[in-house]
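Only one protein chain is missing; all other protein chains are in place.
All chains are identified by letter, namely A, B, C, D and E, in their written order; residue positions are counted from 1 within each chain.
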Amino acid sequence: MFTPENKAAILVEALPYIQEFYGKTIVIKYGGNAMINDDLKEKVMQDIALMKYVGIRPVIVHGGGPEITGFLKKVGKQSSFVAGLRVTDEETVEIAEMVLDGKVNSEIVNLLNRRGVRAVGLSGKDAGLIAARKKLATVYEGDESKQVDIGYVGEVDKVDTAIVEDLLDQGYVPVIAPIGVGSDGESYNINADYVAAELAGALEAEKLLLLTDIEGIYKDFNDKSTFISTLHLPEARQYIREGIIAGGMIPKVEACLKALEQGAGKTHIIDGRLDHSIILEIFTSQGIGTQVVR
Amino acid sequence: MFTPENKAAILVEALPYIQEFYGKTIVIKYGGNAMINDDLKEKVMQDIALMKYVGIRPVIVHGGGPEITGFLKKVGKQSSFVAGLRVTDEETVEIAEMVLDGKVNSEIVNLLNRRGVRAVGLSGKDAGLIAARKKLATVYEGDESKQVDIGYVGEVDKVDTAIVEDLLDQGYVPVIAPIGVGSDGESYNINADYVAAELAGALEAEKLLLLTDIEGIYKDFNDKSTFISTLHLPEARQYIREGIIAGGMIPKVEACLKALEQGAGKTHIIDGRLDHSIILEIFTSQGIGTQVVR
Amino acid sequence: MFTPENKAAILVEALPYIQEFYGKTIVIKYGGNAMINDDLKEKVMQDIALMKYVGIRPVIVHGGGPEITGFLKKVGKQSSFVAGLRVTDEETVEIAEMVLDGKVNSEIVNLLNRRGVRAVGLSGKDAGLIAARKKLATVYEGDESKQVDIGYVGEVDKVDTAIVEDLLDQGYVPVIAPIGVGSDGESYNINADYVAAELAGALEAEKLLLLTDIEGIYKDFNDKSTFISTLHLPEARQYIREGIIAGGMIPKVEACLKALEQGAGKTHIIDGRLDHSIILEIFTSQGIGTQVVR
Amino acid sequence: MFTPENKAAILVEALPYIQEFYGKTIVIKYGGNAMINDDLKEKVMQDIALMKYVGIRPVIVHGGGPEITGFLKKVGKQSSFVAGLRVTDEETVEIAEMVLDGKVNSEIVNLLNRRGVRAVGLSGKDAGLIAARKKLATVYEGDESKQVDIGYVGEVDKVDTAIVEDLLDQGYVPVIAPIGVGSDGESYNINADYVAAELAGALEAEKLLLLTDIEGIYKDFNDKSTFISTLHLPEARQYIREGIIAGGMIPKVEACLKALEQGAGKTHIIDGRLDHSIILEIFTSQGIGTQVVR
Amino acid sequence: MFTPENKAAILVEALPYIQEFYGKTIVIKYGGNAMINDDLKEKVMQDIALMKYVGIRPVIVHGGGPEITGFLKKVGKQSSFVAGLRVTDEETVEIAEMVLDGKVNSEIVNLLNRRGVRAVGLSGKDAGLIAARKKLATVYEGDESKQVDIGYVGEVDKVDTAIVEDLLDQGYVPVIAPIGVGSDGESYNINADYVAAELAGALEAEKLLLLTDIEGIYKDFNDKSTFISTLHLPEARQYIREGIIAGGMIPKVEACLKALEQGAGKTHIIDGRLDHSIILEIFTSQGIGTQVVR
Partner (left out) sequence: MFTPENKAAILVEALPYIQEFYGKTIVIKYGGNAMINDDLKEKVMQDIALMKYVGIRPVIVHGGGPEITGFLKKVGKQSSFVAGLRVTDEETVEIAEMVLDGKVNSEIVNLLNRRGVRAVGLSGKDAGLIAARKKLATVYEGDESKQVDIGYVGEVDKVDTAIVEDLLDQGYVPVIAPIGVGSDGESYNINADYVAAELAGALEAEKLLLLTDIEGIYKDFNDKSTFISTLHLPEARQYIREGIIAGGMIPKVEACLKALEQGAGKTHIIDGRLDHSIILEIFTSQGIGTQVVR
């Protein structure tokens, strides 16, 4: 289909991007369809391998909600939800950790290693990577809101990136499960977008890429012409306040803001349903999705 | 109870051992009662922390059979056994991996980190640490024996210790779950004694310590006076052939032999039911258990 | 013309080649049309930049015969030739050196630097890189042959690659003019193919690429169907003896043989008249030209 | 007397202290009874060896007054004293240096090396370690005081710790004789407490330990109940002004103050007459002696 | 002529200077008679070799005006001059670069290598060493002055000393031709004094030595008694304003000022017609020539 000459030309076209990102750290939140569909999964692994081999330092943070749900069902455990967050008792968080760390994480690590990338799986427990604290759910009743304890759902208290940087410096690709440790040693399940954001900030990453199941952000979701390619920090904050950014988009955009505030260079909400969405974003002139920048 | 002077004297008594093992690698197979009893568990963690801080490079390999059995029961999965080995279908090995890597391993890592030791959990998948192949069970029918496929039970094909050595060199303590990867990327559950042995050999460890639930090896189990303190390699092989070493002791002794053949210095089968059995073995003149040596 | 998806797919297709050559040294003899045609020149520079950025260590050796001829004409100097070699008196070699080192080399260095590659120009004089000795021309008169002194035409006596390796280790791209130094400090003009070959051998380069103005080697130049994709060392020697390889192809193939004998991995005679011929050879499955291998 | 279990427990009890001081520099002023009594001497050497092997960087500064006195007597040299300081003519300082550097220092170095610690003896002359200036004695006559020149008694002018740090970094234990060099190259005998203090300050040592022949400091020396465990800097200064700290305690406490002012972490006046007083102070919860802190 | 004892005494006399300049960078502008006369040339090479071997880091910048003029004549190219600067069209700058880089530079490099010094030739193009911009000539017509474009005559815009420092750190001696690169990749011929000055400043060199064909600076050139040994920066500026320093001395003194302003330690205008003028200046108490200092 492509002549060799075409191929060479396209490789050369990627050169400025390769030069730009050489030696830079890029954090990828891997989740959604790209983690379920086998063909997409394969392509994400290729993308990460390519990044690694052209000199980028990729850090992967993954989610795993559907797999957790599946496994809870298997052990006959019912989940209840408060304000969209799963009520997480001790048994639930134990299963979440097993699924995230012992299954999802292992599989990603394995896929990368099989492609010649030396990946190493981590959870927030390894070398004290993620210190966490309990996150309360906010429940609205009429005009009132109250904070509800829903168990072992956490938020990032502090990240200690030493192990991540040591592994990167020695050429490994860290793959991180979003489990944090509380001050009494207890485990917390944390939203992977936020974990990726905190890491991108602490590592002063060049970019944070959030793989999602949407094309990006629209001012009006029903009007495709309102697509936003670039969103600046103040604007983003305003859109959240005004409710233009709402629902499932809020944590994504908040993650971007948090990463930017803490030192990341640029952040991107991209459509993980596209083939090779990571490579498209990083190595071609076609910016895809919505970038949130300073 | 002890005067300060007594304490100082005892610390000084440990000095020759501290000097001897400074900078040396010691592989510990952690399992049995020492992993179940909370008090013993706490003491093993203290022992490892002490080893680390006096300049030893400890590497932990853990088992987890009882926890796997417990979890399989939870999901309503029946296990059948052939020749003492669990028949391990795809679902079983997946659960075994989740339990070993996502629960047992995480917990050990967490306990060590909480004691100021920077531990990092690994499975055989991380950076291609353990390549595995299927292990067949040997079934005897009368005088005949045959090899039976019992699924994803594996044996070590090759270890690539790069990640372990990189972590040790940077001051981390690697904690390793006995999961290996087959040539098609499939997971295998491997006996942790053998994994520890292969690692001790490949790392040319000074020592391999196997924590067990017995005092050591007896020529005649019913006659306490037949306790064997030191067993030499040829003797050990002969005792296995002659059936003097039998049953559950066979894999332990075989692990010792494998470690010695591949480069480990000394190997020890010690009683993990004793408080601080590791420290006793390494830092005092009271050799405990049975040592298997060249 | 290409969709973003196509582009991404092509980048990914290059991944195995990028992995294969990561950290490897590749010596390129740059000459012929690719050095004259501005468009081709531009593409060669892009190719080298790409190689560099995906982790390859490129070393460039260039010729410059036509430019020397042009400049000699300018100063009104007539050249005579013996056995295809230019008779090179002191004035001629001085001009050759000025053109090669002060013009051709500088221009290549400049083009690479302008593309973000830190190139450094060298001649064989720098840090004693190329020690040379006089090369006599062989003239046949009937059945007799005799050796004729044609002045400052040299052959490589010894290469000291320290400066090349130091520059590579620090991330520079060495660009080398084919001038050698004799034992009395005199300059010699040396065939660039041979210089590239000796360097490829001494550096134990993964590959030597000779950019030429032909497609590759044919058993019968008039019969396109006799094209040779792969030539093995003994075969190559035999074809030279039998006169199947003749004329201008002899030095090319001899250079390949010399490189292989001295430690280079593979050698390739490729068609520098094609766009991005270097990338095609290295990063795609379409082998182009003729490879000479062990 | 102690069961193995007791021993293990005591080793584990030391763990938090081992962790706390890992990689830290501790300066020890070695003198008094602990340097005379052979059994105590042996125990100090064990203590230093233990410190070294659990990762502490010990630096030893020793005195030697009694040995100097002994030797002066041997050569029939009478000493006179002014304000408690020995009048030190050229012959006296030469003998002092010989005794300190060529006898006392050598012996300590030798004892440590025989215990597997690689000790290296230094005096203030080595690599310009201690620059000194003359110290005048203050003599009181009625209400008047005057400064009297008593020869080659010095005080520290400047320390250049390069050689000490280079040796520590390479794993050696520096043992330092309290000899300084004046600006004309002349030798000065300096009080070892002050030398240790200046070194502890310049090295920003974690601790300075002064081994003395008393239990510590009392507000009233005749009332054991007035023992001071901890003395803060301002308090210490006040006690000296008020004469509560007097006599031989003044230089000890002044040394502590100097070390603290110049960057040492904590300072301890401990009873060198106790067995293993160093280990007791560093590795057990029984603080012994008096600590002077900020 | 000299007894061995005399020789030893003279070597020892140089010791304080050797100590003073150990590990320091000294930039030498090499030009004038010292570059033409074969005997002087030989002595300059010896001087540089000696500097290198006693631990100095020499950096050589050379001119080459006469050689350029000679070569332009050879190709039948007439030069016209405006305000003392050669009008430099494209052909002229090309020839200047060839002569400077491909002949003069190569020869110096070769001479040094033959004396056991590992020299490496650079031009401003190598690794982007010298970014240049066009320099206009100032022409006075009566009271008016105007700026005239005289082609590819440049001035230093920016130096990037990375390649120079990398080579120095690895023990090479960089030899630099005064060619700069414009923002469109075009070459500029730059006055070598200014190039040396900018490099001395950017490298924060200990010294800049300008080899000239005069003894130094006189207040009145006709009165030898007005020789200036030391000139301070403000004085130098004043003398230029007042016309006391005029003609060919202006660029020399301006180069010294520029070097001092940008970080060089001291600058020296010395008489390159003397044997071993560099050694005289650096290793003996006889300051020669005029030093320009802060």
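Quick note on the criterion: contacts are C-beta pairs under 8 Å (C-beta built on N, C-alpha and C of every residue); 3 or more make two chains touch, one makes a residue touch a chain.
Please read all numbers here as calculations on a predicted model, not as lab measurements.
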item: Omitted chain - touching chains that are shown; value: D, E
item: Omitted-chain contact residue, chosen from D:Asp47, D:Asp126 or D:Glu281; value: D:Asp126
item: Touch criterion as defined above, residue of D:Ala8, D:Val181, D:Ala196 or D:Leu210 at the omitted chain; value: D:Val181
item: Hidden partner chain, residues of chain E it touches; value: 2, 4-15, 18-19, 22, 43, 46-47, 49-50, 53-55, 116, 274-276, 279-280, 283-284, 286, 288
item: Residue ranges of chain D at the interface with the undisplayed chain; value: 74-75, 94, 97-103, 105-106, 109-111, 113-114, 118-123, 125-128, 162-163, 166, 170, 172, 179, 181, 185, 187
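Rule of thumb we're sticking to: only the chains that are shown with their structure count from here on.
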Pieces of the assembly after leaving out chain B, positions unchanged: A, C, E | D
item: Graph distance between chain D and chain E, where chains that touch are linked; value: 4
item: Chain centre separation in whole Å, for chain D relative to chain A (CA means); value: 57
item: Chain A-chain B separation of Cα centroids, rounded to whole Å; value: 36
item: Between chain D and chain B, distance of the C-alpha-averaged centres to the nearest whole Å; value: 47
item: Residue numbers of chain D (touch at least two other chains); value: none
item: Contact graph of the chains (line, ring, star, complete, other); value: line
item: All pairs of touching chains, each written as two labels joined by a dash; value: A-B, A-C, B-D, C-E
